[in-house]
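Handing you a structure now.
With one protein chain held back, the other chains of the complex are shown just where they sit.
The block that comes next holds chain A.
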Amino acid sequence: MLYREAGDFKTSYAEDSQTFPIRFDRYRYYAVLAIAVAVVPFVINDYWANAVLVPFLIWSIAAIGLNILTGYCGQVSLGTGGFMAVGAYSVYKLMTAFPDVSIFFHVIGAGLVTAAVGLLFGLPSLRIKGFYLAVATLAAQFFLVWLFNKVPWFYNYSASGQINAPERTVFGIEVTGPNTEAWAAYLFCLTFVIILGVIARNLTRGTLGRKWMAIRDMDIAAEIIGVNPLRAKLSAFAISSFFIGVAGALFFAVYLGAVEVGEAFGINQSFLVLFMIIIGGLGSIFGSFAGAAFMVLMPVLLKNVMVGGLGWDTALAAHTEFVIVGALIVVFLIMEPHGLAQLWRLAKEKLRLWPFPY
């Protein structure tokens, strides 16, 4: 009915190759953007920002980052937590070293530092593949966490080894520190999500993305048709790490405000992001958002239903939550191994024909 391309004529190449070629899709995208930018900030409160939306946005960035590396370029990484830590600690060092610069640039700078570190740890990917590469990135995870625990310079010699985000502003509005308004933190993260989302989407359907996918699908064939594996793999590592670094910086500075590397950026976080992209859909930007929503929002939702709605005992609810989320993951992977993005794709195919399928 609504969702179809009949009558939606394209008269230029640019129109034909746009991200959302179907008009309805495009309007839906604009509507989501409009609501996210113009409506949500006015109704958001502390709980919604700090417990739901800000973590969702930040994890989405991290998931997009890992999806570039794993989903598009086929390089499995278990070092996401460690790279997020690099982002967090570099933004902390930048924030404390240059207090007068806008935090926006610090976050970008943290992304760049992480990209450099990612590049370094991406070098082994030229020689080793698959599980072996996963183990090599696992080493990065443990090494980076150990480093930030061990070297006091990274946490400015504080007694507890914690880093605390000082108050920093963008255009005079606080976005880090305890006095931040919910909407400011939300909009700050949303800005990054929108910019990085658009960048990622366009990278992945341009030359670079096609090179990544060629490497992912068969690296020898890709090399024969003229893809330079060194540049393709390293660019995937660098760009992926940039995204993850930005996510780590926001995670520390905007969301938590104080972190301890072992807990906030441990191996669990690496797995969490990996699960996000596997459940959301490898090689899909939408899948990164869907996966992040599933892994971050589902537990909060279940907790609110069971404890807030049904009045269950908190321990019982926490255990049931593990069971339900675990079961859902298994069910999703059995029913749709290509993730939520594939479900969405199928739904769109069906919608095109509805209500008269042939």
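In this text, a residue touches a chain if its C-beta (ideal position, glycine included) is under 8 Å from a C-beta of that chain, and two chains touch if they have at least 3 such contacts; residues count from 1.
What we mean here is this: contacts and distances are computed from a predicted model.
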>> Can you work out the missing subunit's protein name as recorded in UniProt? Choose among "ABC transporter permease", "Electron transfer flavoprotein subunit beta", "Spore germination protein" or "Response regulator".
In response: "ABC transporter permease"
>> I'm checking contacts with the chain that's been left out. Which of A:Ala62, A:Val107, A:Ala184 or A:Leu256 qualifies?
In response: A:Leu256
> Which of these, A:Thr19, A:Gln162, A:Asn202 or A:Asn228, touches the one chain of the complex that we don't see?
Replying inline: A:Gln162
>> Considering the complete complex, identify which of A:Ile220, A:Ala315 or A:Ile334 is in touch with the unshown chain.
In response: A:Ala315
> What is the set of chain A residues that contact the non-displayed chain in the whole complex?
Replying inline: 28-29, 32, 45-48, 50-52, 55-56, 149, 159-162, 164, 166-167, 177-179, 255-260, 262-264, 266, 286, 289-290, 293-294, 297-298, 300-301, 303-305, 307-309, 314-315, 317-319, 340, 344, 347
